[in-house]
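Excluded from the complex is one protein chain; the other protein chains are retained at their positions.
Note that the chains take the letters A and B in the order they are written out, and that residue 1 is the start of every chain.
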Amino acid sequence: MLRSRLTGFKALATALLPAAMLVAACGGGTTSSGGSLNFTMTIGDVEPFTGDLGALGAPADKAVTLAVDQLNKASKAAGLSVTFKLVSADSQTDPQAALSAARKVIDEGATCLTGPATTPESLAILNGVTKARKITMLPSATAAKLRLTDDGGTIFRTAPPDNLQALALVTAVQAQLGSAQGKTVSIGYQNSPYGEGLANTFKDAWTKLGGKIQGPVGYDPTQPSYNSEAAKILANNPDAYVFADFPDTFGKVAAALLRTGNFDPNKLFVSDALAVSPIPSAIPAAALNGAHATNAGSPLGTPQAADFDKLYTSAPGPGRFALDDNNFDSGILCGLAAIAAGSNDPAAINAQMRKISGPTGQAFTYTKLGDAMKALRAGTQIHYMGVSGAIDFDAKGDTSTGTFDLSTWKNGQLVLDRKIDTKP
Amino acid sequence: MRPPRHPPFFLMLTTASSLEATPSETAGLGLSTGARGLALLGGAAVVVLILIAVKGYQPAAQATANGLVAGTYFALGAVGLALVFGVLRLVNFAHGDFLTFGAYTALLANAFFRLPIIVATAIAIAATALLGAILELAIWRPMRARHAGGLQLLLIAIGLAYVIRNGIQIVAGTEPRSLQVDVTSAVSFMGGIRLGTTELAVVLIGLVVLLLVAVLLSVSRLGKEMRALADNVSLAEVAGVDTGRVIIATWLVAGGLAGLAGVLVAAAVGVLTPQFGFQLLLSLFAATVLGGIGNAYGALAGGLLLGLTQEWSTLFIDPRWKLAVGFAILILTLLIRPNGLLGRPALK
Partner (left out) sequence: MIPHLIGITPFAHADFWLGVGIVAGIYAIFTLGLQLNVGFTGIVNLGQAGFMAIGAYAMAILILTYGWSPWLALPVATLIAMLAGVIVAMPSVRLRGDYLAIATIAAAEIVQSTAQNAISLTGGNNGLLGFDAGWQTIQVWLLGALSTIGLGDMDQIPLLAVTWITFAVLLTTLLTLQHTPWGRVLRAIREDEDAAEALGKNAYAYKVQSLALAAGIGAIAGYLLAINITLIYPGTYSADFTFIGFAILVLGGLGSYSGVALGSVLLWFVLEGARFLDLPLSADKVAALRLLIVGLVLILVMALRPQGILGKREEMVLRG
C-alpha cells in the first residue's frame, strides 16, 4: 500500500512522504517507546569467499563484522539489552550455493541478510527463501535487472543501482568532454552480471545523448592475457574510457592498458566497484593516478568516512576493497531497523528499513550509533547517514541519493573534485 | 580376459597396448615429431602471412605476438601436466594448483622476505618440485601399490586440488596480490609490435626452458627411461629401469616446471589470487590434448597453437568468444588428428 513509486523525487514529496509513513507506522506499530529492549538479533552475511568473485567476500565480511561490533557497543551505550550476532556463510559465487548459504544463516536465526555480491545469487535467495519470510536482504549486486522481479519489498541496496551509476558516469564524462554529441566513449567490462549490466546501461545512456560508443569490450576474469582487449578498447584514440569491473580483474587489464603506451588515465572513468582509496596493491598505480571515479551518496571527506577508514584499516584482515563501506552500512541498517522495530521479527525489521535510511529525521552517523538507538527508543525519527554516503531508500528499496562524488586519484588517494547531481 | 580396447578410465591406458595404430594413421602421418613440428611452424607462418594480407601488418603482427604470450603461458603450464600424464597416466587435476603454489611461494619470498625475484623463482621451483615428490611418496606410490584404478586416482587428484587451493587461501587470504615485478613498461619492436618487458622476458625464458626440457627428455638417459616407463611399466622394469627413481624424477621435473610456470605467468599477468592456477586448468588440459598427450613437444605446440588461435580470433570476432574458440580448435583438431598434433597414434 505504501509502495507508491517515488520516481519524481521532488523535494517536497521526499520530505513529506516518509514522515507520513512514520506517523502511520507509529500509530499502530512499535512497542513501548523508551522502554528497554531485550533480545538477540542475528545478522546473516552471505558472501562469495570462494569461486570467481572470492576476493570480494573477505573485505565485505570484515566490514559487516565491524558493523556488528559497533552495534553491540552502541546498544550497551544506549542502555539496551540487545545483543547483535553475526553468522556468515559462503555463497561460492554460485546461485545454488548462495541459496544453501542463506538457508543456513536463516536457520541459525538470521533475520536480516547482508550480501550476496551478484544478482543471480540474490535472485536465488530471494525466490528460494527470503521473500516468503519477509526477511530483508541487502545485496551488493547493482544490476537494474534485479528490480524486474517482485521482491515483496524485501531487497534494499546501499550500493547505487546501475541506472543511477551510469547517469553519474555520463554526467562526469560529459562535463570533461564538454558535450556528449559525437564524442566516443570506449567501454571495457568484466564479463559477469555486474560488468555486463553497468556497461550496457552506460551505453544506452550515452548514446541517448548523441554520443558514440566503442565496444563494449568484455573480458573474462579467468583468461591469462588481456593485451588484445586492451588494444581494442584503446583503438582509434577514444575521447574517454569507462570500465565496469572489480579490482582483481582490473589489475590485470590495467597492466595491459599501460603496456599499449596509448593509455591516458585522465580519460578513465570508473564506478563504485573500483572507487577504492588508496589504490589496491594489485592495480598498477599508474593506471589510476589521474583517473576519475564516481561514488554514490557523496561519502568523500565526510567525518564518518574518515573514521570508518581508520576503523577498517586498523582492524586485522584484508585492506580496503570494493564496496566494503556499503556492506558496513548494510550491517548497521539491519541493526538499527531491529532497534526501531523493537523486535527481532523479520517483517517488523523490514518495515523499518526505509524509514531509518533518510532523508528526513534526525541525522546520525555510525559514530553516534548509541544516540541514534536512544532516539529511536524515544520515538524520534532518525536518518542514518552511511559511510558510503547518504542512503535514502526509495520506494523500490534502492538508494535514491542523486548526489555522487566525482573524484580523481592523486598520489594513490581519491581526492574529491566536486559533487554531481544526477537528478534531472 | 583381454584388456578392453577402449579403456574407460584415464589410468587404464597402461593396459592400452592393444590400442593398435591403424595403417592409415602410421602410413599417412608417419612423420617424425620434428618434421611435424616444422610443418606446424610452416602452417603458422602461412596463417600469419594471410592475416597480414587481410588485416594489415600491425594488427596481425600484434595479435600474433599476443598469441605467443598467451601460448607460452599455456605451454609452460601444460608441459608438467603432459609429463605426469605420459609417465604415470595420471590426469593431475591438482596441476593448476601446483602453479598457484609456486606463485605464492615466490610471493612469500619476494614480497615478504624481500628476496630478488630470481631467487624467489628458484625457491618456488624447488618448493613445487618438492611438493610433487612428497605427494608421490605420500599418496601416489601407496595408491599404485594398491592397484588403484584410474577414476580413483582422478578423484584423489580433484581432492588434492581442493586441499592445495584452499590451504593457500587459509594461509594467504583472498586478497589479490602482486609480485614485485614491473608489469607496465613495454618495448616496441619489428615495426610497431608492442609487448611488456616482463611478458617478453617470460616468452623468451619460457620457450628456451621448454625447448631445453623437450630436447633433454629426448636425449638424456632419464628421458629414455621415462619413455620406457610410459610405454610399458613391466617391460621397463625387466630392462632394469629403477621405476621408483624415474617416477620421483618425473614429479620433480613436472613440479619444478609447474612452479616456474606459476611464477612466470603470475609475474607477467600481474595479479595473483588463490583461484589463479585452477582458472587456467581447463586451458592447460586443452593444450596438452591439442599437442598430443604425454609429449613435451606436444604440450609446447598445443599451448602455442591454443594461444595463437585465441588471439588471432580477436581480429575477426568479439574477444568474449576467445575461450570458446580455443575449445572449438581443440575439437576440430581431434576430428582431424584423433591423437593431437604431435601425439603418436598409439602407445607402444
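To be clear about the criterion, a residue touches a chain if its C-beta (ideal position, glycine included) is under 8 Å from a C-beta of that chain, and two chains touch if they have at least 3 such contacts.
All of these numbers come straight from a predicted model, not from anything done at the bench.
*Asks:* Kindly state which of the options B:Ala148, B:Ala201, B:Leu222 or B:Ile248 is in contact with the chain not pictured.
*Replies:* Touches the omitted chain: B:Ala148.
*Asks:* Contact with the hidden chain only, please: which chain A residues?
*Replies:* Its contact residues with the unshown chain are 42, 45, 47, 49-50, 52, 54, 57-58, 61-62, 65, 88-90, 92-96, 99-101, 103-104, 106-109, 119-120, 123-124, 127-129, 132, 143, 145, 148-149, 191-193, 195-197, 218, 317, 343, 345.
*Asks:* Taking the full complex into account, what residues of chain B touch the chain not shown?
*Replies:* Against the missing chain, chain B presents residues 1-16, 19, 85, 91, 93, 139, 142-143, 146-156, 158-163, 165-167, 169-170, 173-174, 274, 282, 285-286, 289, 293, 318, 320-321, 323-324, 327-328, 330-331, 334-335, 338-340.
The rule is short, and it goes like this: only the chains that are shown with their structure count from here on.
*Asks:* If you average the Cα atoms of chain A and of chain B to get two centres, how far apart are those centres in Å?
*Replies:* 41
*Asks:* Note which residues of chain A are touching chain B in the complex, please.
*Replies:* These residues of chain A touch chain B: 49-52, 54-55, 57-59, 191, 217-225, 227-229, 231-232, 247-249, 251-252, 255-256, 258-261, 280-282, 284, 286-287, 317-319, 321.
*Asks:* Which residues of chain B touch chain A once you look at their complex with the stated criterion?
*Replies:* Per the touch definition, chain B meets chain A at residues 62-63, 65-66, 69-70, 73-74, 166, 169, 173-178, 183-186, 188, 194-196, 199, 265, 269-275, 279-280, 283, 307, 311, 314, 318-320, 322-323.
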